[in-house]
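Every protein chain except one is present and positioned as in the full complex.
Labels for the chains are A and B, by order of writing; each one numbers its residues from 1.
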């Protein structure tokens, strides 16, 4: 070989790694950005647990506030442990078109990425973290609905089963690669898999528990039990709104390519404008019907818009997202008196927001996403509804006939704070009703 | 061609894409990071809406708390919709050295980036989202100043015009590439374009509305109406402080180059230390004057520091930023009694914080940024002040002579919560004054 050839060869050999390096660079950066998106979005969704806590603490009567705070933070502890022990793998491990994953404990395996193979796309732990906080959100939906009369430990035991069994099994059908996803069922961030799942669990709980004493008069009158702290409820709604950017945005499941970043941007916009639409629609409707508007209805309207867009926040134009949210806002204004007519006592309006709008949002996906069909969406809504209703009823009834789910009438009258946890939420403030 | 030549050629052909790939990599990663910076910063700014809500809910009397909560969340809904329908394009579309953009609806166009051309720098949606939350912040400034006496729907109609017309037009002069920016006017994150704009609107509103009943006695005495919930006001200030990192940091408008990341870092530090300076200066000054310090003055001092540094948070050294903030803290302590002397009733001190310090911060830019001139900064302050005062006065007066802006005296006495939205903020707590 002459000198030129030698030099050329040497240069080529030197340059070849640059090809590999460039390729690896892309992958490693993509891997990092995908991972970081899960972490940042996951923190925002974790923060929603605080949002639910504040919303519910603001909407219950002051004698039950400390208890609802405890339930909301404790359920997040339950979710964190159960989703590790069994939930994640039951939802994601080897579902393969079927009905559930494996009953095994989760463990991270990032060996390939540490060895330079980034094809997993993101770290195992960041994915677990992001999925775990969603599981917590499903529990949070329940706590508000069954507040002011459920026993603390019975509620937490229900959360154990919800996080460990019910949520992961139905979740596996959609996000774990199970039979519903194989059919083409589409639920971007969980209008059905998270919100309706929580909503159905809450519905069975509310029915089995029965209404709070005095809520429904003998003459058919519905007595209002006004929330004790409106700024806290407002703060909770703002927190949920904020967290929803992580909830829906992070559900792009990627950030490390321009297309993913664009998708997340569109999801942010649609999430926001659906909330705006739901809130303003609810406010106007309440003003027209009752000649006064109402702050809790505005808050529920915003949440209704958020739940409604959650099944499909990437595909719509902002205008369509505004409309999807606005319909959610109208639905919530209609649904709250509807459940009261049925004497299903939903303390914070969780059924109207999470169940009704969760269904609406899931069924609305085909309007803007041509890859989905109304029939498949309906199959998803119905099958998950049926499963969660049956499974959660079994758990509620099992609790009812063992340790009991409902507090004594006396405890309910005194308030759960004194009765269940021996501590008042606002011990220094003179209470009007006492 | 002999074998060597063939191999060399093949190798070269294989390697050429690595050059292109590497180039594209840079651009795509830069594009993603710029986009993500807008999204993350935008969430922080969105969160400031909650900060304003809590600050104002803490500083009004308990009989008006639910209403101020509703106003604060509803205005964010108005901003989200209006900035989509008309605001964004009026502010940014084809301003070209002129006085406004186009009256058209915003639409995302990321086709180029999806085809691999990342020269736009960031996704259209992420930019829209970031700019929209700024528009919301301008509204939030108004709500605190005119609280406790303005009608809910009149306030929201004012926000419609502010978000859809007034804010975008004056914003186009600076950030939309309009005549002021062509002159060299510099307002990094909006001391003038956001805070003073909100402040001028609030000033005209406060004058046209008049003071709350009983605020100014006949003998010239100023009656204190103490805020009803100091921890909420503190929380609101912390939220605003936190959100301001997104407000100022995100206004670097980029993250995908080392220089941008360094710029954002410096902006974070200066934003923080200006808040520290404003707060500590206000505390010391109040202690010296009144022999006691005051928590709401400390909170307003921190916000004063934040507003003051907002016009130029990138250029100063931390020491200079500390000084800019400290002057803001001193100004706010002087401005609050000044407005009271003029009998301009500003419920939360919004004029002192956002208008006075917004002006101060804008005029202070040339001290640390040699590319700006005091004269141009002054032209910006005056021209935007004149425009916003005139435009907002027209809107307030139009509202006054149609649906009315001020509640009846009786409603004001009972509190807007009962009168306007039929719901108390704290129904369980015995009120001292009743």
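By definition in this document, a residue touches a chain if its C-beta (ideal position, glycine included) is under 8 Å from a C-beta of that chain, and two chains touch if they have at least 3 such contacts.
Since the structure is predicted, the reported quantities are computational estimates derived from the model, not experimental observations.
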item	value
Given A:35, A:293 or A:392, the one touching the chain that is not displayed	A:35
Full-complex contact with the absent chain, from B:299, B:359 or B:407	B:299
Full-complex contact with the absent chain, from A:148, A:340 or A:420	A:420
Touching residues (missing chain, whole complex) on chain B	5, 8, 12, 15-16, 18-19, 22-23, 25-26, 29, 33, 37, 40, 44, 61-62, 226-231, 233-235, 237-239, 241-242, 245, 249, 255-262, 264-266, 268-269, 272-273, 275-277, 279-280, 283, 287, 292-296, 298-299, 302, 317-319, 322, 426, 429-433
Chain A residues touching the omitted chain (full complex)	4, 8, 11-12, 14-15, 17-18, 21-22, 25, 28-29, 31-32, 35-36, 38-40, 42-43, 46-47, 49-50, 53-54, 57-58, 65-67, 69-70, 72-74, 76-78, 80-81, 84, 105-108, 110, 113-114, 118, 123-126, 128-129, 132, 152-153, 229, 232, 235, 420-430
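The rule is simple: only the chains that are shown with their structure count from here on.
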item	value
Centroid spacing, where centroids are CA-atom means, of chain A and chain B in whole angstrom	30
